[in-house]
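As you look at this complex, bear in mind that one protein chain is not there, while each of the others sits in place.
To keep things simple, chains are lettered A, B, C and D as they appear, and every chain counts its residues starting from 1.
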Amino acid sequence: MYDMLTALINGALGWGWPEWALNLLSYILIVTIVLVVAPLQMLFFTYYERRVIARMQDRVGPNRVGPEGIWQPIADGVKMFTKEDIVPQAADRIVHFLAPCVVVAPTVLMFAVVPWGPGMVPVDLPTGLLFFFAISSISAVGLMMAGWASNNKFSLLGAMRAVAQMVSYEIPAVLSLIAIVIIVGSLSINEIIAYQAGLIISNRDLPGVPDLGLGWFVFTPVGFVAFVAFFIAALAEGERTPFDIPEADSEIVAGYMTEYSGMKFGLFYLAQYVLNFLLCAITAIIFFGGWQGPGVGWLYAQGITPANPNGNGLFNVLAGILGVFYFLLKTYIFFFVMVWLRGAFPRLRIDQLMDFGWKFLIPWTLANLFSAALWVAFTRWGPAEGMLITVGWSPVLRWLAAFVVTLAINLGVYLWLTRVYAASQAERRRAELEELSAAA
Amino acid sequence: MLQTQELQVNIGPQHPSTHGVFRMLVTVDGETVVDLKPVFGYLHRNHEQIAEANSYLQNMPYTDRLDYFNSMANNHAYAMAVERLAGIEVPERAEYIRVLMVELTRILNHASAVGFMINDMGAWQTPLAFGMREREKILDLFEMASGARLMCNYFRFGGVVRDLPPEFIPNLRELLRALPAYIDELERLLRDNEILLQRAIGIGILPPEVALSYGVSGPVLRGSGIPYDVRKAEPYSVYDRFDFDVPIGKVGDVYDRFLVRIEEMRQSKRIIEQVLEQLPDAKGGHINPKARQNVRPPVGDAYARIESPKGELGFYLVSDGSTKPYRYKVRAPSFINLTPLADMCRGYKVADIVVILGSIDIVMGEVDR
Amino acid sequence: MTASPFEIEIPRGRVIEVQRDDTRVRWGGGLLRGMAVVWKHWKESFKLNRSYSQIHGTFTIEYPEEQPRIPEAYRNMPILLYDDETGHELCTSCFQCERICPPQVIHMTQAKDPATGKPVPAVAEFIIEYDACMSCGFCAEVCPFDAIKMDHEFELSTDDHTRLTVHKEQLLRPISYYAKIAPTMWAEVRESALKKLQGNVRRRPDVIGLAPQLTEKIAARRAELAAQAVQAAQAAAAAPAAPAAAPAEGRKLTPEEKAAKLAAIRAAKTAQAGESATPAEAAPAPPSPAPAGEAAPSADKAAKLAAIRAANAAKKAAAGEAPATLPVAPADGMAGDTPADAPPAAPPADKAARLAAIRAANAAKKQQSGDGS
Amino acid sequence: MLNAVPLPAVLTLAAALFCIGLFGALSRRNLIGVLMGVELMLNAVNVNLVAFWRYFEPRYITGQTFAIFIIAVAAAEAAVGLAMVIAVYRHYATVNADEVDQLRG
Partner (left out) sequence: MEVVVQMVFGLIALFILVAAAMVVSVRNVIHSALWLIACFFGVGALYLLLEAEFLAVVQVLVYVGAVSVLILFAIMLTRQISGEGVRQLTSRWPVVLVVTVLLFATVMTPTLINQQWNVPPAPPLGTPEPIAGPAELGRGFVNEFLIQFQVVGVLLTVALIGAIVIAFEERARRRKVLTLAEELELKRLRERTTQTETPEPVEAEPVARETRPASEG
């Protein structure tokens, strides 16, 4: 992105600015874009969610403000801004004030590593994925602050639930991503996207596959399991419906947000929706190729890239537009799925959530990690690494073997775990009964 | 989870899922409920005292306001009580129309009760919206017949306000055609849903002995496995002319109550079909309600009970020979079903309270009166 | 639990135990099925759900653009009916609705004959507190005269609480309105209601029991008819053989027509009496170009004009001897029936018209008496 | 960084942090406060390790590796320490170190 800007300013416009000015300018520009885009996504998402879920419930949804109600989020925002900001008397005022900031800041920071299109990543960190999750874990502190500072039992209960949930579901989320990281061999988000070129099969796994930008991880057994596990964990991280326990309105009113009003409440809302956007985006990026899609790779190859500095800038723009289109399309589809789940399911109880996370999701993702290692072993390792079975196999055969083996493992583990999980619950009930009889 | 100190949490009176202004003073140990004290009376409207100052007919619209979901059922019970007191005969067609209306009420009540219960479990309005959709259509029918959707005020002593309008029966038949698909869909949405199973199975168990000792009735009692139904135990109106089954649960938990409600919707549909078959034609049907505006029953008392969708609804009236009831007492199923709440919730988690409350299906208008 | 010890005999029907199958190991199929149901709803939601047999489709009614279907029996707030043709209210103030009203929000006073002080079967003031009304519909049910009915209008919201105390003027609707919103229900009671109305109207003196918003119109109509009568009287004076001026319409006599006729006859009489003395002076009343009131483009304007002209003519006739004491003469024995004593204060315009007509009559009378003395 | 800030400056910072942590660990009554002091000390150690790695051996990963080990140890220490605090609290209903004075309870 910065190289493109540099090329634009010095090449196309011919200004010949010094490097530091260029850097400053491009950083400011990109930060501005990110800061503008994040709230816009949130505004769109609130509208989108309300319309979609209304349709699912045979309703129409907000359609009065502007054409088809498109200005509804703006109206909501105005309402938020004009509402009175109430701070409870017994609250810890400073912490109460800081909490929304601590919750919002990381969500905006997370945009720093999200690539929107080919070459359009604000900062291409080599540890991008880790950065993403490290930053996302900060907001747990903000939630805790909010819950504690409000000096309200519902708030505290909600905050403790939220933090317990976020901390426990970070583990399966990261474990499922590590499976992908093992296959790619890099934490850089750009690398992960680049790996997913191909057609159904990634052309890194099986060289020679035509690049249509469709070699997504979700088509592999490892990727699919990781996707499902990650998406479930993302629902918990983003406090979406089957796991929206922290703000379970039918139980603890609004959780940690109970004592917030006005724009502070709006900030929590903002953080939540921006986080949802980011989780959908990261799902799209890691498992569905991000901006990868038919045509983007070819277009980008013609443009100005670090590898090809003499390309045509027009192709960059075209690839960017197409890439952003694919990326946003996938992201919105995932948000649709989130809304769909919200429309369909009740929520779990906190202990059931913990049970599910620790007793089902984590073993499952661990098994998937093993499959990922097998996948690497089958597709990439040779005798040098001690992989002697595949010696002499053609790449297709190796790929097929990897596919079959991982599929068998993942499916088997899944079915076995459902059984074990059900059995463990029955066992617990039995143990309780036994205890009773012992007490008698 | 880890703490062992007891904490008092006030759920309500202003709370999203207390079904009105109801307050539960919950003592929790971590997330486990140790004790629960229901506090109600926030919606007390002096119903019984007002009724004693009104004439018999004037009370009819007030009974609508008891359980505002099932105004038809309330009307039925009250009309029956006054008829019993004053010895008024009800023409056959009117009886059939009454049964029809009350069974429609049962369907709409159960549809939305299931929706509300799932809402308390945290579903974001969808099952409720689906339940409401069917409810709306039945309410449209009510409006067609009585002129109002919720506060129907349709029954009169010795009949109903007016005969069914001509477009009522065809529309009802259409509704009945769609009803099985609708109930099946509701079941498909929820019945096997693993999350719902997790939340509902083994939660809020009300053993049959306890249920009996609390005097619980309706789907809550049947969910506990006791096939007690006033329509069967003491057939009133023309209920002895219909075939229908009584669904009961096995364990008495939230899931049983949910399933019993769904099955009862099917049975109600069966009854309505039989009503439509047997409905006598309009000749000599309902009587003119104007003649009954000054009911002056002889001195005495009467108790009439019906199987309202929420349970056994009874009206006890004492007459001193004037146009006003001397004593007027409502046996409200919501109120009596609510009494075992504390016992039902003890030992479960905080999040289960609202689900258990939702599965009892209360209406505060009836609880507080 | 255990086998239930609760043996209850169920006549006609079985006791069925619900299918729980909660011991099955589940793999998430129930979740997917639930999602499929929601998906179906989402997909179908772009169609409308308007019939009773549909279970999919949007069933929102987008309200201001799309009005809800309101069945005939719908009841919202009570209204009072009056007859379109004559403006007579159906209400006779029998107090049945006031008595039955459960929240006691109906208040009324009975009209009294101003001459005799006796109650007449009409309502003087009728108030319903809409804010406390529970829309039970008892008032409409018990009304023996079908005068109070339940309205279909539901857009009653207001920011002014006092406007929810509704007076007779706002409560009154013509019968045609009710017949439009509830045709069959009106058709059932139409005959008896109108018959009862006829019976009551007979006992109502003059404008008592008329819809207040119509009194203006009716007064104007009366004045017009009176003017007509004056003309007719003059015509009759010119040609004594002519019978008393009859209204142009051949239909039954409405009270104001009756009154007009009466006035006409009286005017004719006085004119005749005056004419016997000075026929030449009464004669020059300008012959009105408009034939009868109903042909004129603006009926009551013409009527007023005619009345004023008649007054002028009469005044001119009296100008000679009698001092021009124009104030209204004290009413004679018959005044109770004359329009001059219409109890409700009418708006100034038609008051003037009425006054003019009366003056015309008085002047003619006075002249006659003056001439006679 | 290397040219602008001398290594001793970073080390001074680390030392100061360590001393503050030490003060906290030794003087706070609250057991959790003590743990927080220990965390500060561990962080100071980490700063030292990273500084030495950066200034002396940026081509070798040893410094960072050990920093990561220390972070892991710190995490383990926090987990066990806090578990102990909770156990103590459950037993004595206090988390003040000087009130926990019984050997058996």
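In this section, a contact is a pair of C-beta atoms (placed from the backbone, for glycine too) under 8 Å apart; a residue touches a chain by one contact, two chains touch by 3 or more.
Worth saying up front: this structure is predicted, and the values here are computed from it rather than measured.
Shown chains touched by the undisplayed chain in the intact complex: A, B, D.
When you scan B:Pro166, B:Gly321 or B:Gly347 for touch with the missing chain, the hit is B:Gly347.
Residue in contact with the omitted chain (choice from A:Leu22, A:Ala38, A:Val60 or A:Val163): A:Val163.
Contact between chain A and the unshown chain involves residues 92, 95, 125-127, 130-131, 133-135, 137-138, 140-141, 144-145, 148, 156, 160, 163-164, 167, 170, 185-187, 432-433, 435-437, 439-440.
Hidden from this view is one chain, which touches chain B at 2-6, 29, 32-34, 205-207, 209-210, 252, 340, 343-344, 346-348. Residue-level contact of chain D with the missing chain is found at 1-13, 15-17, 19-24, 26-30, 32-33, 35-37, 39-40, 43, 46-47, 50-51, 53-56, 58-59, 61-62, 64-65, 67-69, 71-80, 82-87, 89-90, 93-98.
Everything that follows uses one rule, which is that only the chains that are shown with their structure count from here on.
Once the centre of each chain is set as its mean CA position, chain A and chain C turn out to be 69 Å apart. Between the CA-based centres of chain B and chain C the separation comes to 43 Å, rounded to the whole angstrom.
Separation between the centroids of chain C and chain D, computed from CA atoms only, is 91 Å.
The set of chain B residues that touch two or more partner chains comprises 126, 130, 133, 189, 193, 195-196. Taken residue by residue, chain C touches two or more other chains at 26, 28, 31, 34, 37-38, 41, 49, 59, whereas all remaining positions touch fewer. Contacts from chain A toward chain C in the complex involve residues 52, 55-60, 63, 340-341, 343-345, 414-415, 418-419, 422, 426. Here chain C touches chain B in the complex through residues 1, 4, 6, 8, 10-20, 22, 26, 28-31, 33-34, 36-38, 41, 49, 51-55, 59, 71-75, 100, 102, 134-138, 141-142, 144, 150, going by the rule given at the top.
Residues 54-55, 57-62, 64, 126, 130, 133-134, 136-137, 140, 143-148, 151, 153, 161-162, 165, 171-172, 174-175, 177-178, 181-182, 185, 188-197, 201, 207-208, 212, 225-229, 232-233, 235, 240, 242-252, 255-256, 259-260, 263, 289-290, 293 of chain B touch chain C in their complex.
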